[in-house]
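See below for the structure under consideration.
Other chains dropped; remaining ones untouched in position.
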């Protein structure tokens, strides 16, 4: 099997060998989250005996790059495609092309706004963000100013994780005021610098929410650099990674939402295999999310979905 | 009396470039970039049966269309000895403007497209003004514009993609298949027309002549009575027009105006221009070269994906090919 | 008499801290060639730049045939009928000759497209009229300096100018080319046109000019009739002192040791089997026509260009020199002929330029430079060579051409090399300064240095060289003792090869 993310062997397979080839086009590949998705996909590939390739654009702003990747993937005539759309509309013509060629498409991570995908393996980002908001509200006693450091202003995940948080606060927590939303591109240093600016501008700030790994760690970094005492500012995050896990254990961060990236990757390939075999699939596969804190971080159920 | 009857007549040993040699050298230069392209194509064709197929070749051209269009326009600017870093985000802004005109303001298709292209020209005019009149160095003038355009694209779109709900035909510009059966998209045909037009513009018109002249010796061109300020603005405007067209093509391809991205595209386009033998010092360059350069970049990206090179290695490979291609070009020039 | 063709009244022009022109007067009569002379930095080029619209005057009025002019820019000056050949080249090296000449005036076919064919035809017509044998479609960057100069001249003449200004047009030309140029000038001067001719070559003035206007230190000194004024008088008007007349180098018969021996030097493009020896304490002059390969010999020796074969022996030991840095380390300095491109750092000050070649001698502990010592050295050379500059921190681009040349010489004097190769050391230098440079070269030779001096001016070669090497088409055709050398036999050796390199 092809477990190392696209050895050249897969081409032979795709050329008509007996191992089916599944091309996966994700929203990224550099970040830990996507690497965990890739890991799950590879697990399933081993288990079900398929070849896979896994690729994604450099940033979640590169819609065009993702479209090119999808195009190339289709040109390789795969047995199935796994696709996490940055913009469903933008991918419309290519999805149509896949359908015309009889290549089943499995959507993952976030929904593809189209009838073409046979199923969608995803986390409900908005609900997950609302959970983070709920935990934050509880921690600060339903009162005070909070701010958001979001990784992206335009991508679906960025928008959902922002809106899920903001909408929860607006609907349920009249005592909480959102004073600032800034975007750091998921870059830790940049997120740290802007979190420091937010804290400087709002000395009475109660909490900050970081919408992905890089943003959350950036916020933690800001707290460290400003020498704030644990508890002075409540930080909640998203995703995992060693730094975030450490911050939670050290008490710098209250807790974070984690999705199940390995599960997403696994379910995507599993569904692709089922689709290749012509099996019926449910319209969506919920891969779930968890709220984890220092208390439950070592639970087997949680530990299984965290990545370092 | 002539000058050379006094002095020894030219002998074979006097290896100086003459007209014929110059022309030959010109085509040799393109030949070399062309040879690189052929080598790369042959390599990938052997490495994967999926590479040299009609569908994939069309994919390559489709991929080359947007960057290639940007590269065509910026070839003019680079030949003047300037540079245009604003083409990537400028293109994004033009796409957003197409969305604004067509979807928000409900203009008819032709007007919206024209408007977006002219908006690109406007960006070019501002760049040209900053460079030619305010004398801000091109690198900085267009770096500033790069940031401004990136910001404005977000501001104007409200940080959301704009979809072309009112004009579903908009997506045909890039995607319409004009040859039944082979998926040959209209956008690629547009690109080919642009290549021909810009080649004519550069080699046969007064704009082209002054482009080379300014790049060759700006002060002397000005002393010869050419209104360098005016022509530089015109040349940046041409680059802007291509930015506008690329913006329309890209938005059409994605059936949506994406307000982000575009950063880094300028470097890709400039790399295509330079691989094609155009000198960043100005004074030298050709459209054919730029097209070959753009194809080399597109083939490389596509081929590496087709043969499933791990993605982290792809950027290493592209970097190496850029270095090697330009180094070979240098070698040839020195030995010539 | 009617109004002069061109009249300048009370022109003044200052640059920050420099009064380049102060109340200067000039009149050009129709049908005459007016020579404009003066020391380096006297303000000649500045005055001409006012006339051609490059600079705007602080004060002064201009009249063309009695009508007052307001010159606003180069293009307008051309339209008024004032055409100029600048001291520095103003060509586009990447364009062809024809494209250069007609830049801004391209013939078009059908209104949109350029017609290369009619452009080349027009250029060929122009060349036929001027008697030049140049290929209009050749790229200018590949031409020799001399040919580029001819292109400049052709370009200036192609405007139907009434006043033609030439700022040192012969600095890069040899005698044959100068004859061609003078022929052109004579054909150009009709009763309705006039020429202003700037040169530092005194003998040329007698050949071509009708009257001579002299500037000194930015001020008008006077105008004299060429025919009735001895050259020595013009010179003393220019420099305010007497210049010793020419004398030949006395031949020293005592055998001297060989410092540099070149054996069988050949390059891919031109040089064929060049061999010669250079002795301690001598000046070896290199004469030859343009493109004979003298510069190429120098560049090959110092490793600036690659040589195909040949050995170089320095102080009896064979050496391999790959680049000018190695040459400098071995004590061979090369002073290039192209001052602006290859000689000075225009944007840096005098001080930095003077110590550029010898900077490593001004380094103290930890690699820090000794600025005080540098300043002392720089000031020494500014005084010794009488470089006209307010201070050693003046940018070199603000010096006049001649003073820039002195800065380049100072750079090599500061380096203290055993072998110095001077390529056209007096190009663009006024008579007074030339004399100083001659004295300097003699002094250096007397001090035991071995000097190669490449020059296109035969009188200069004859006056300075102990021996004269003559080149023709990349070969060395003769090495003559000074006593045996005459203008005639040098010219003979310089044209030894007819076409295709066969011996006459």
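For clarity, chains are labelled A, B and C in written order, and residue numbers in each chain start from 1.
Note that in this section a residue touches a chain if its C-beta (ideal position, glycine included) is under 8 Å from a C-beta of that chain, and two chains touch if they have at least 3 such contacts.
Quick caveat, the model's predicted, so the values are computed rather than measured.
Visitor: Would you mind giving the copy number of each chain kind in the full assembly?
Guide: Copy numbers over the entire complex come out as A x1, B x2, C x1.
We take it that only the chains that are shown with their structure count from here on.
Visitor: Line, ring, star, complete or other: which describes how these chains touch one another?
Guide: line
Visitor: Using CA atoms only, can you tell me which chain is the most central one in this structure?
Guide: The most central chain here turns out to be B.
Visitor: So, what's the distance in Å between the C-alpha centres of chain B and chain A?
Guide: 35
Visitor: Taking each chain's centre as the mean position of its Cα atoms, how many Å separate chain A from chain C?
Guide: 71
Visitor: Taking each chain's centre as the mean of its CA atoms, how far is chain B from chain C in angstrom?
Guide: About 42 Å separates the centre of chain B from that of chain C.
Visitor: Got the chain A residues that touch at least 2 other chains?
Guide: Residue numbers touching two or more other chains: none in chain A.
Visitor: Quick one: which residues in chain B touch 2 or more of the other chains?
Guide: Within chain B, no residue contacts more than one other chain.
Visitor: So in the complex, the part of chain A that touches chain B is made up of which residues?
Guide: Residue positions touching the partner: 4-8, 10-11, 14-15, 29, 53, 55-56, 58-59, 61-65, 67-69, 71-73, 75-77, 87, 89-90, 92-93, 152-154.
Visitor: Can you tell me which positions in chain B touch chain C when the two form their complex?
Guide: 1-9, 11-19, 22, 200, 204-206, 208-209, 212-213, 215-217, 219-227, 283-284
Visitor: In the complex of these two chains, what residues of chain C are touching chain B?
Guide: For this pair, the touching residues of chain C are 54, 74-75, 78, 86, 89-96, 99, 103-104, 106, 108, 112-114, 131-135, 137-139, 142-143, 147, 150, 155, 176-177, 179-180, 183, 268-270, 272, 289-291, 472-474, 495, 497-501.
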